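For this view, one protein chain was removed and the others were kept in their places.
We just call them A, B and C in the order they show up, numbering each chain from 1.
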Amino acid sequence: MSSDLSVGTEVVPEATPKRRLPLWAWGAMALALVLALSVVRVVTGRNDIASSGTLSAALALAMPIAFAGLGGLWSERAGVVNIGLEGMMVLGTWGGAFGSLHGGPWMGIVGAALCGAVGGLIHALATVTFGVDHIVSGVALNIVSVGAASYLAARFFGELEGGSDVQSPPLPQLPKIGIPGAGDALSAVETKGWFFVSEVAAILKALTTGLSVLTVIGLALFVITFYVLWRTPFGLRVRSCGESPVAAETLGVNVYLHKYVAVVISGALAGLGGGFLSMVATNIYRESQVDGRGYIGLAAMIFGNWRPGGLLAGSGLFGFMDALQLRGGGTALHGLLLLITMLLLAIGLWQVLRNGRMIQGGIAVVVAVVVFVLWFVTDSVPSDITPFAPHLTTLLVLAFASQRLRMPKADGMIYRRGEGH
Amino acid sequence: GGSDSTGDSTSAEGGSGSDVKACLAYDVGGRGDQSFNDSAAKGLDKAKDELKVETAEVEASQGENDAAREDRLNQLIESGCTDIIAVGYIYAKAVGGAAKENSDIQFAIIDDASEDSAGENVAQLTFAEEQGSYLVGAAAALKSKSNKVGFIGGVDVPLINKFQAGFEAGAKAVNPDIEVSTKYLAEDGSGFADPAKGQTAAEGMYDNGADVVYHAAGGSGSGVFKAAKAAKKMAIGVDSDQALTAEEDVRDVILTSMVKNVDVAVFDHIKAVTEGDMQSGNIIFDLKAGGVDYSTTGGKVDDIKDKLDGYKQEIVDGKVTVPTK
Amino acid sequence: MSLNPRRLALTLAAPALAVVVAFVITSLVLLAVGDPVGQVWSTLLKEPRPRTTVNIINSATTYYIAAVAVAIGFKMNLFNIGVDGQYRIASFAAAIFAGYGWLPSWLNIIVAMLVAMVTGGIWAGIAGWLKITRGVSEVISTIMLNTISAGLVGWGLRSWGQRAEGSNARSTTPIPESNQLDGFALVPGAANTVYTLVALAVVVGVLYWFVINKTRFGFDLRATGQSESAAVASGVKVKRMVLISIVLSGAVAGLVGMPAFFGADHAYGSSFQDGVGFVGIGVALLGRNHPVGIAFAALLWSWLEKASDGLQLEAQVSPALVYIIQGSILLAVVIAYEVVHRVERRMEQRQVARDLDASSVPEGAAA
Partner (left out) sequence: MRPFVIRRHPISTTTTSPTPSAPAAGDVAVRLEGITKRFPGVVANKDIAFSVRRGTVHAVVGENGAGKSTLMKILYGVQRPDEGTIEVDGQVVDLRSPSDAIKHGIGMVFQHFMLADNLTVLENVVLGAEKLHGIGGRARAEIRRISDEYGLGVDPDALVEDLGVGSRQRVEILKVLYRGARTIILDEPTAVLVPQEVDELFDNLRELKNEGLAVIFISHKLDEVLSVADAITVIRRGTTVGSVDDPSSITSRELAEMMVGSELPTPATEESTVTDEVVLSCRGVSLAGAPGTGRALLDDVDLEIHAGEVLGIAGVEGNGQAELVEVIMGMREPTSGQVHLGGEDISDWDVRRIREAGVGYVPEDRHRHGLLLDSPLWENRVLGHQTERPNVRGGLVDARAAKKDTERIVREYDVRTPSITVTSGSLSGGNQQKLIIGREMSHSPRVLVASHPTRGVDVGAQAAIWDQIRAARREGLAVLLISADLEELIGLSDTIQVILRGRMTGTFDPDTVTSQELGSAMTGAGEEPR
């Protein structure tokens, strides 16, 4: 967010300029994570930590956040900070419900996207055409959207059988898909409790069975987003608007148009996130169902360093934490302390051995030891902190990672055509 | 505030009827929540039909304070209401305040019996949720094969704690070794409005071996039923007979419901008022009074009905006192 | 000097324009969905009853303080979305403290308010500290802190709260009788009273105006908000300013719950009003961060809100319509201000050029 003060956010360049990690590095990290989860399971004996049930729930809880984050990605890559995601999601919940009720589940998807896009259009109008501060516009939009959805729900669902002012009747369901037969075979492996192998089976099972089509669409949209933004001329132009709109303008790029398109797409994606909540996560629209997920989506996007892969990881982390605390409560989260110990230890050793940073590495190792002791002397995380564990995690992760992040350079800046040369 | 508007109410229904105008003030959500508020609305509708009273309804908006609630009650008085029923303990202070200022108006509040709402002209309608929960707890334990059952509450507040306490006591009464896992969904009202959370929590319980889960989580409960359906296990409904009100495709997983007959309480109250009684003080709707009960729709508890009725009798007779915390 | 009446006219033009736009949008919405337009407006625009008037003033008091808290941040480009969490945790802390009643009446009240300010300030300070040391955007951190504060307060209520006999809700120990403020009977014919601590809002407003506009600190704050780079060059330590102003904002946010706490609730419990922080953002934007503007905005907001019961009873329209009106006023206002600001700037540049052309020899000719 460049429109706000830049203190503390100066990029401290790395001693050795590190660029994007190669693909295999990501793969190795994912493998290491699975391995660590297996260790945690074996040591703690808590099978639910990475069971297919937990992972499925994590995926379902992550999707709305991922949609919102993807929306944020589009908008911020084009240089428009979008804190209005929350409002666009709210519009999407209503749109999804309205569409499903009147045209079937597929119309629900269209309705959610359309309603979100309307929110995006308003945000674009305010920020791009009128040059309103992006955060101000987003906050205002959130207030309007909550009101509009609430009013429209009262007006259109209040009279329906099974509906009320704050809730729609049950919505027709989107189909679920999966690879036939895979579920049983993988369950068989998972229940064996084999080190590592069972974890892999659990992951595969979560990814191949009982997926809502909207989940599949969402995952596909990640691939599509990556392709469009990083591999097509249009995407290049969108990104250039977020990096340096003035430069783009001097090359004949219609900056306003690209910003508009990106912000409207952003709205549509956030709307789909809302639609996911009303149509898939449950099958009714309920007031205040979004409950801050738009903001979490924004945080996930920042966590993901304004890139689709990182954003997916961020949403996944949040979904995972939420699934764990909802399903297993404090005892499940307790097992995570061990995981955190291992991660911190790994980071600490890496810092000391590879980068020679004694202090940072040392701190990480010390914290790891503290967490380990905590894990050892307690046997549950107090239920009082479980409900906000995901938020606390987000905050901590951002606190640790923020300075390594790099947002689009002109993100949040107000751009006027013909000014700024 | 003026309250003399009997002239209006008779002209409205064009019939004989009574000169009582009965009005409901809901918490956020209002009519149509398929739970608590709906149950109250049902009582009002019945009164309208059978007692021919005139009615009105208003609902609260998100995040308001006691003054706003009290103002709402006063607006109702101004629009001619003579019997005002506040649905939910959230109205306690508002009812207390409004009742003091309008001694000629009958008030009632559901789920609160505290000093805050007490008054000469206030009926405090409360329920022995722990007793009903005790019965469904017993049902759960009787039906459980895994000896694991679960309880999901919307928010960790004393009212919902009563459900949990009764449920646990009932289950333990049947099987002292039974394992009862408990989860509260959120810190704020969202715990009653987020079926996705209910579903995830219930899935966790089923995956960990529970085979019956009881929810006291309002609108989030529909997620619990979905989870039960997917896991091919059972769930217990709350407030109304959810085997009748839940979505059709999940009704078959509902073992029973802890019915809390808010409609009965509302109707009875209005009836008493139309008959000229001013009600005041705490009126407890317990098992004995038919205020709470377990439901039998679906026939899933037919085989254990005798046992359940036995427990019921013990409570009614006072042989068993169900804990509330 | 001829510029000033014009500037005033332009300043007033924006909100007026916004209200008109909101009126039109709302009417269109009503027409589109087939709700009775005439009846809605006549219900909304009816003069409020004395009791409601008192409630409007009381709510506006709360909103005013919240909006000032937000505005302190806005003045230097900080977005304190966390007022909600700050006042929640601060009200809880103050309620616990005041509940003990250790001090004599008035002293107890004042110290409880200090406790609220300190708690709110510290809670906001976390976001400030994360911003200046770790570069975490305060927008995200305050949002996360909102949820975390709800969790902590819920836990606090379970640990220290109590349940009155027969009640189904938990709350802190009510404050002693001597601490309960009865309020002023400002509105004739109303049985209820205006919060005594409406005076607090006035004090907060005056102090806000004074500090921002009259003090060196306020000058530094505004300078930082207008141009961070110019402020740095002028000797402002921006990091310190960020921390101080966000703590100040949090301290004021801590006071949000006080009028209702001492005037009506007397304890912190589940019926305590939440969401005021978000209203505060809207009100601050609407009032353009100006102490007087915010006062009008708070009254407008609260008046619309109180009109919603009437909508249900008299026009059978969902009370949520009010959110649409509030929202469209807000969006229209932020856009209108931007447009007006730009027009103003352009007009001024022209004016300066014209004045100089008329008055002087061409620049540079003297040399």
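Just so we're on the same page, a residue touches a chain if its C-beta (ideal position, glycine included) is under 8 Å from a C-beta of that chain, and two chains touch if they have at least 3 such contacts.
For clarity, every value in this text was computed on a predicted model and none was experimentally measured.
Undergrad: Taking the whole complex into account, name the chains on display that the unshown chain touches.
TA: Taking every chain of the complex into account, the missing one touches A, C.
Undergrad: Going by the contact rule already stated, which one of C:A16, C:L107, C:A230 or C:V292 would touch the omitted chain in the full complex?
TA: Per the contact definition at the top, the residue touching the missing chain is C:A230.
Undergrad: Which candidate, A:S244, A:Q289, A:S315 or A:Q351, sits in contact with the chain we can't see?
TA: Of the listed residues, the one touching the omitted chain is A:S244.
Undergrad: From the listed residues A:H102, A:K192 or A:R406, report the one that touches the chain absent from this view.
TA: Final answer for the missing-chain contact: A:R406.
Undergrad: Touching residues of chain C against the unshown chain: what are they?
TA: Interface residues of chain C facing the absent chain: 1, 3-4, 213-220, 222-223, 226-227, 229-230, 232-237, 345-346, 348-353, 355-356, 359-360, 363-367.
Undergrad: In terms of residues, what is the contact footprint of the unshown chain on chain A?
TA: Touching the chain left out of view, chain A contributes residues 13-17, 19, 231-233, 236-237, 239-240, 243-244, 246-253, 406, 408-409, 418, 421.
Criterion: only the chains that are shown with their structure count from here on.
Undergrad: Per the definition at the top, count C-beta pairs in contact and tell me whether B-C or A-C has more.
TA: A-C
Undergrad: Considering chain A alone, which of its residues make contact with at least two other chains?
TA: If we look for residues of chain A contacting two or more partner chains, we find 158, 165, 387-388.
Undergrad: Name the residues of chain B that each touch 2 or more other chains.
TA: 59, 62, 187
Undergrad: Any idea which chain A residues touch chain B in the complex?
TA: Per the touch definition, chain A meets chain B at residues 48, 51, 53-54, 56-57, 60-61, 158, 162-167, 170, 210, 277, 281-284, 286-289, 291, 322-323, 326-329, 332, 383, 387-388.
Undergrad: Which part of chain C faces chain B closely enough to touch in the complex?
TA: Against chain B, chain C makes touches at 49, 51-52, 55, 58-59, 150-151, 153-154, 158, 163-170, 191-192, 260, 264-265, 270-276, 305-306, 308-310, 312-314, 319-320, 322.
Undergrad: Can you check the complex and tell me which residues of chain C touch chain A?
TA: Those in contact with chain A are residues 29, 33, 35, 76-79, 81, 130-141, 143-148, 150-152, 154-155, 158, 224, 228, 238-239, 242, 278, 281-282, 285, 318, 320-328, 330-331, 334-335, 338-339, 342.
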